[in-house]
Every structure is written in structure tokens, then in C-alpha cells.
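Got a structure for you, written out below as C-alpha cells; questions coming shortly.
Note that this complex is displayed minus one protein chain, with the remaining chains in position.
Take a look at chain A:
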Amino acid sequence: MVISNKPLRFIVATLVACLPLMSFANPEQDSVKVKTEVAHEVKTEEAHEGAHAEPTDVKSEIKEFINHHLLDSHSFTLNADKETGSHNGFSLPIILWDNGLQVFSSSKFHYGEETAEHNGNFYVLHHEKIYKTEADGALTEEHGHPTNVKPLDLSITKSVVGILFVAILMFFLFKGLAKSYTKNGGIASGAGRIFEPIVLYVRDEIAIPNIGEKNYKKYMSYLLTIFFFILFLNILGLTPLGFNITGNIAITASLALLTYLITTFSANKNYWAHIFWMPGVPTPMKFILAPIELLGTIIKPFSLMIRLYANILAGHVVLMSIIGLMFIFKSWIGSSLSFGLAFVLMILEILVAFLQAYIFTMLSALYFGAGNEEHHHEEAHH
């Protein structure tokens, strides 16, 4: 893939140009010290009470907001007003496995502020985790983490809603594209046709060069699905709806796990021979190489998982922090600068959305290709 370095250069130049302005802008908020003290007080207060106290100053409020955004959510909140305590959004179903299936609405938690009672059990929502408590809703904490029982949480969370939305969107989009071929005499029509070049790109530039003409067909469904799935979720994460799905370790872990399983179960004997009994090296070396190679098979999908997770998470953190700066500066120069920076970063994030989907698919294809390679090591045996 060729990436024009013009926009990159422009972004770097903008960042460099903004640096002195930022350092000038800093003294404007002299009250930092006071504020951190306040935040500290709040924290200690929080620790004292053991309850979820609301931070009061803008900085920690933004920090809390970002942290909250990065986590999955049990209700779909579009915006919330701290002062009046009103939330705009809708509740989502909570599904727990706690001595049988427990299903109730997330409105019972009232955005984590109340203890929910269902079938005589009491649950508390703490940092988007559901804990089982006594009737008073108190959590016993140890090293900052509650030690209460965590029932298996199969709730339809905001991320699950996002995944379902993307899955349904993809299904109808590509089904429409598939249908348009038969209807239109082999030529795509409708909304899906925008994606036809990308489908061809995945086939011609990702699958065939990495897996090979012979074997690529059986992996195409997975590669295409994962490419569009990641791409759509990345883009969805950039919308103001506040999804952070591909920046969630559980999602990337499941995707990487699937890549690992497919690689492992579709690999031929050459692949395994190269892991356990590397041809062409002295015998003692084979014993040393086997665990390294075996570890490598796990590290590869692990790196897939971390790469996607970290890239999207970092993008969200940086973007939201810069948007948050606008509210901290509250000045003409600082806020408009933050806006410009956020705008440029948003464009960069769109690039990252495509790039990460491409990289994940590309590396998956590369691993599948490695599992299917026909090795000819005649020269190594002599």
C-alpha cells in the first residue's frame, strides 16, 4: 500500500508549528496546582467513603470522561448533565449468569448510581463491572479492586450493540452487492459497489500475494469479513456516538484468537515441521528452536491483538484529550488551536482506521500463508 507522505508531512509540520503556541498557552492556566490539589482531595475523599464520588474540577472531569468512554458501557448514553443528573440515551438489557439467567434493564442501575435489585439479588455497577453485593450495595475493596463476586456478565452492552449494528449493516450491504451482480448482468450497482474495489483489493493485494494462488480461496471469507468488520468498527468509533469497540481488548483478543485458530488448524505439515523440527540446522539447535518457534506462533496473534487495541485506544485518548483541552483553555487561541489539532488528528484517525484494518488483514493473511507454504529445502539437506 502506498501512502502519500504529503498529508503526513503536513500533520507533522502543523504539530511542530503548534508546539511554541502550546508552551505559551500553558501559563494561562495557572490554577493547575490548585486544581490538582482539589482532585487529590476528591480522591482521598473517595477512598474514605468508598463510594463513587464525582470529581469536581474540569481537568479530572475530562479525565474521568475519557476513562469512562474507553470502557464498555451498560447503557447507551449520548450525553449527560452532571448538575441536573439527567442522561440522554436508552437503557440496554443486562444479562447475568448468577445461579440461572438473570435478565433486567440497565435502568435499574441508574447509570451506576444505584444498587439494582433483581430476584432477591443485589448488584452494583462499578467502573462498568457488575458486582454482587448485599442489600446496602457496599463494595469491599482491596488494592483498589473490589473483591465482591463478579457474576458472568453477558449483557448486551453498548459495544455489543455496536457489533450487532455493524454485523447487520455488513450483512445487508454485501448481500445487496452480491444480488446486484445477478440483477445487473455481472456489474455491481447500488451502495455496495463502493466496496467492490476494496473486495478486489483484499483478494489481489492481500490474499493472493501472501497465501498463494492455490490456497487463497478458503481464507477469503475470513479475510474479507475481518477487514470490513475492523474498518467499520474503527469508523464507528470515530462517530460522535462514542463507541470504542476495536479499542477494547476483548474484541481484539477474539479476532486474534480466530486468526490463531485458523492458522493452527489449517496449517500443513511443513508448518509444523518448521516449528518442532526445523530442517537444515544442527540437531542440538532444533531443541532450542522448537520452544522459540512455538512461542512465536502465540506471539504473532498476540501482537495482532495489542497492535489494533493500542492504536485505536491511543487514537481515542489523544483525540479526546485534545478535545478536552478546549474546555480547559477556554481562551481564543488555545481552544481554536485545540480544535484545529483535533481536526487534523481526526483525519489521521480515519487513515489509522483504514491502516489498522489493512494491517490486521494483511498479517492474518501472512500467517495463513506461512501455514500453507510448500517448502523446498533440498539445498538445506545437502
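In the analysis below, a residue touches a chain if its C-beta (ideal position, glycine included) is under 8 Å from a C-beta of that chain, and two chains touch if they have at least 3 such contacts; residues count from 1.
In this text, contacts and distances are computed from a predicted model.
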item	value
Missing subunit (named according to UniProt) among the choices "ATP synthase subunit b", "ABC transporter ATP-binding protein", "SigE family RNA polymerase sigma factor" or "NADH-quinone oxidoreductase subunit N"	"ATP synthase subunit b"
Residue in contact with the excluded chain [from A:Val149, A:Ile249 or A:Ile333]	A:Ile249
Full-complex contact with the absent chain, from A:Leu125, A:Ile211 or A:Leu224	A:Leu224
Of A:Ala178, A:Ala273, A:Ala314 or A:Leu351, the one touching the omitted chain in the full complex	A:Ala178
Footprint left on chain A by the chain that the document does not show	71-72, 95, 145, 152-157, 159-160, 163-164, 167, 170-171, 174-175, 177-179, 181-182, 186-187, 196, 199-200, 203, 217, 220-222, 224-225, 229, 248-251, 253-255, 257-258
